[in-house]
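The structure appears right after this line, and notes come after that.
Of the protein chains in this complex, one is absent; all others appear in place.
For reference, chains read A, B and C in written order, and residue numbers begin at 1 within each chain.
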Amino acid sequence: MSAARSKKKHNTDDYLRMYRQMVRIRAFEDNANQLYLSAKMPGLTHMYSGQEAVAVGICEALTPEDKITSTHRGHGHCVAKGANFREMFCELLGKEEGYCRGKGGSMHIADQANGNLGANAIVGGSMGIATGSALSAKRLGTNHVTVCFFGDGATAQGLWYEVMNMAALWKLPVIYACENNGYSEYTKTDEIAAGSLTARAEAFGIESFRVDGQDVLAVNQLAQRLVERCRKGEGPFFIELETYRYHGHHVGDINRDYYRSRDEEAEWKKVRDPISNFGNWLIDQKIMTADELVAIDKEIVSDAEAAVKYALEAKYPDVREVDMHVYAETAAWGETQ
Amino acid sequence: MSAARSKKKHNTDDYLRMYRQMVRIRAFEDNANQLYLSAKMPGLTHMYSGQEAVAVGICEALTPEDKITSTHRGHGHCVAKGANFREMFCELLGKEEGYCRGKGGSMHIADQANGNLGANAIVGGSMGIATGSALSAKRLGTNHVTVCFFGDGATAQGLWYEVMNMAALWKLPVIYACENNGYSEYTKTDEIAAGSLTARAEAFGIESFRVDGQDVLAVNQLAQRLVERCRKGEGPFFIELETYRYHGHHVGDINRDYYRSRDEEAEWKKVRDPISNFGNWLIDQKIMTADELVAIDKEIVSDAEAAVKYALEAKYPDVREVDMHVYAETAAWGETQ
Amino acid sequence: MTREITLSKAVNEAIAEEMRRDPAIVLLGEDVAEAGTPFKVLSGLVEEFGTDRVIDTPISEPGFMGIAVGAAMTGLRPIVDLMFGDFLYLVMDQLCNQAAKTHYMSGGKLKVPLVLRTNMGATRRSAAQHSQSLQALVAHIPGLKVAMPSSAYEAKGLLKTAIRDDNPVVIFEDKLMYNDKAPVPEEEYLIPFGKAHIKREGRDVTLVATSSMVQVAEQAAETLALEGISAEIVDPRTIVPLDEETILRSVRKTSRAIVIDEGHQSYGVTAEIAARISEKAFYHLDAPVIRMGAMDVPVPFSPALEDITVPTAAGVVENARRICRGELVHAA
Partner (left out) sequence: MTREITLSKAVNEAIAEEMRRDPAIVLLGEDVAEAGTPFKVLSGLVEEFGTDRVIDTPISEPGFMGIAVGAAMTGLRPIVDLMFGDFLYLVMDQLCNQAAKTHYMSGGKLKVPLVLRTNMGATRRSAAQHSQSLQALVAHIPGLKVAMPSSAYEAKGLLKTAIRDDNPVVIFEDKLMYNDKAPVPEEEYLIPFGKAHIKREGRDVTLVATSSMVQVAEQAAETLALEGISAEIVDPRTIVPLDEETILRSVRKTSRAIVIDEGHQSYGVTAEIAARISEKAFYHLDAPVIRMGAMDVPVPFSPALEDITVPTAAGVVENARRICRGELVHAA
């Protein structure tokens, strides 16, 4: 927590919100995983557990009007950007009250009201969208910033280089946030990424940063600074965040010894867990007591469970919805022919 | 010609071949342009004039078995890699005796016998092909090197970053040769390329070089060195070659004051013409006399004219060829069902 | 007031009028600004609207297509200029996985109002990578609308409608028609999507034709008229949505149909339209529905070959004669 040690206690509210949001993500994922293991969830899903400090550190630097784009591993971003458990679990279960009326599911969860333009099942698929959102902000003069989340594996998609070039040429208010969790699926990052990720962004004249993605305050401080600079027209930026996913690539990836060791997993959980480290720091700094934190954790866990229960009982969309929303209704054209 | 001043005269044959090849490209293009202006050529074509030292400097460092991939501005590469005027003009005119039986035309001219895998009408479209050719060389142990020619504009295609990454990871014997002629179509390079091109390749751990693309000896020396290193398994490499196209983007791009000045064009032709500079150097070094060079030029011009005449009279492919070569015949499968 | 203008001018007017009306419209593409595209279709727009709204991009089709999708989701209404229809392959992911599906996947919450303007058409001696007519590819993808103007008049009216539509629309201009003139009203008009146009009335055979194939059909109809065969020409104008009703009504009247489109024949646009006619006007058909698409070959460069790959008026005449005279088209 070095980067943050100098911070004053008047940030207590911010700290608490960050803590809560990280715990909320963890609780969401624990429940999602259980839903999978108990065969109550349709399909597969990708757990964000372990990476909470990234989503929370960054999203806490944003306003609800600021935009993010997310990935296949998108629950964390969604929670961090302000979503509710209920609509999220409903979406995961394909229910009508889900954020996307059950049509999107885990990999397409979006929450426009809070500026989340959506998860994406195409690796790297939202890099253009994020950059376009920043173009909107600049053209429309809204002063919004867009953060594009993606994984280390996604840096292999050519699209990133295309949009970085345009973002740099047009000085767009976009932050490319690469969550380097060391793996893309079942492959180590070193085996699929030559050279240096930050150098790749810098080659386009984009200022780049590396930060410990397990340290929510370090992430947040950097994000605040870059968001501010984006608003002043100094974007785009690139951040590489070193982090780790606790689960397999997806919930079904259980026997994973062949690509990474249990020791490695245990080590990260023990030494670099973003939540317990931040919790300990809060206690150290006398901002919170251990009991207070436990109380928060419990409350969140029970919120999550209630939401799961609600979602399990919620209804599926009516079959007549199947061909709704293929096309948006267009307001009258004033047709003359 | 600084890079070459130390070279010995025992290279006379090489020098002469380079001179001849550059003149051959110029003569080819002058004739192609005339064919367009006199409405004898179907479609449009992109002139290579001005860039001769790039194609020749590089291709002279290659064996016929080494491969190149080319671009929409591909006549120069084709000549430099060993093609004949006749088959080239026949191709430009859509005649049966063309390298591609008239099916490809200027933008798809290929000459497999000499290792030219073909021009390409998709900007950047051959970057994967070149890299794949290098993969073949490595897997099959042929020790061939592949050179991928492309323009500055093509660096905006995401494909390049994808294949550079793999070429670097797999240490492939490929040289990416970017002919930076300052423009892509009607746009200056600065307006479409942020940061630095060499830095982009270096970010993938690829050793990168910049060279004066008007200096055939400088280009050739660098190419020889890198080809040698590729054969030793030290590839891939990137070269940015500063050069200039004398004509418009294509033969029909005649009024181009709105994007570049006549002064600029005149200056390049006067001061940095690759052929006359090299010719003067050959005279200076007493390798050739002015008269000898004039004789070479004349001979080549008359060769070109003869080839044009031949091609104009050559026959078109039979209409029955229209659906030939959609699919290659496959040698018997040993079908059992 | 109606004057004759080129298709190129019609496109230019449509965009200029809409950009004046709605400041959220921006134009993105290669050399769209000062150069006004290689076809000079957009000349003058950057002078009126400035480089903030008429934006030259690098040669990054997937990139600027993706940027347009994101921009459309967040308040802009981008018009993307894709210099050649052959480059559609490069933008398919952003167009078909993202733009086309976003509204649906978000349960109706996000919208992607963008127009992808591109072109089609062979016989320009541009060879296999600059001559394709790829409308079938995008027509197959739910969430996209697809317009195929057949003259300057349609080009303007359909493009204006496309720009106002809240969905991603792909509009194909035939690049050989940019200089063709047609009467176009001075007053504003829009052409609704999903309404076919009866270009010519007739009794004996229906020619369903898209884009420049409408001209081919018209030439054929003239010749056929001299022989006493009366051809009706139906121009669907949009292939998604497709005005099945108008097409079927015509075929039920004439009892015969030929479908003409410049895309490759197999698995192409003619298949869909012919299949619908064959199924839904089954009991009215006196002869099999004939399809005329481009040959299933990459477009060859050589003029000697290229010209025989596309449907021609002579071919239409021949087919019409055969089905109208009751000859078996295939030894069926």
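Here is the rule we go by: a contact is a pair of C-beta atoms (placed from the backbone, for glycine too) under 8 Å apart; a residue touches a chain by one contact, two chains touch by 3 or more.
The shown structure was predicted, so the numbers you read here are calculated from the model rather than taken from an experiment.
K.L.:
The complex has one chain that is not drawn here; which of the drawn chains does it touch?
P.N.:
Across the whole assembly, the hidden chain touches A, B, C.
K.L.:
With respect to the chain omitted from the figure, which of B:C59, B:L135 or B:L293 is a touching residue?
P.N.:
Checking the options B:C59, B:L135 or B:L293, the one contacting the hidden chain is B:L135.
K.L.:
Where the complex has a chain not shown, which of C:V41, C:V54, C:A100 or C:A304 is the residue touching it?
P.N.:
Residue touching the chain left out of view: C:A100.
K.L.:
Check the options C:L28, C:A220, C:I247 or C:I290 and report the residue that touches the missing chain.
P.N.:
Touches the omitted chain: C:I290.
K.L.:
Just name the one of B:T71, B:N165, B:N220 or B:T243 that touches the chain not displayed here.
P.N.:
Counting the whole complex, the residue in contact with the absent chain is B:N165.
K.L.:
Contacts of chain C with the missing chain: which residues?
P.N.:
86-90, 92-93, 95-97, 100-101, 104-105, 127-129, 136-137, 139-143, 239-240, 242, 263-264, 266-272, 274-275, 278-285, 287-291, 295-298, 300-301, 328-330, 332
K.L.:
Residues of chain A in contact with the chain that isn't shown?
P.N.:
42-44, 94-95, 100-108, 120-125, 153-154, 156-158, 184-187, 191-193, 258-259, 316-317, 319, 321-323, 326
K.L.:
So that we can see where the missing chain sits, which residues of chain B does it touch?
P.N.:
67, 69, 98-104, 108, 110, 112, 117-118, 120, 122, 125-137, 139-140, 142, 146, 158-159, 162-163, 165-166, 169-170, 324-331, 333-337
Just so we're on the same page, only the chains that are shown with their structure count from here on.
K.L.:
Which two chains meet at the most C-beta pairs?
P.N.:
Answer by contact count: the chains A-C.
K.L.:
Would you kindly say which chain has the C-alpha centre located farthest from the C-alpha centre of chain B?
P.N.:
Looking at centroid distances, A is the chain farthest away.
K.L.:
At what distance in angstrom does the C-alpha mean of chain C lie from that of chain A?
P.N.:
Distance between chain centres, rounded to whole Å: 40 Å.
K.L.:
Would you mind pulling out the distance in Å between where the CA atoms of chain B average out and where those of chain C do?
P.N.:
From the centre of chain B to the centre of chain C is 37 Å.
K.L.:
For chain A and chain B, what's the span in angstrom between their mean Cα positions?
P.N.:
46
K.L.:
In chain A, what residues contact two or more other chains?
P.N.:
158-159, 162, 165, 169
K.L.:
Where in chain C do residues touch two or more of the other chains?
P.N.:
Residues 57-58, 60, 62-63 of chain C each touch two or more of the other chains.
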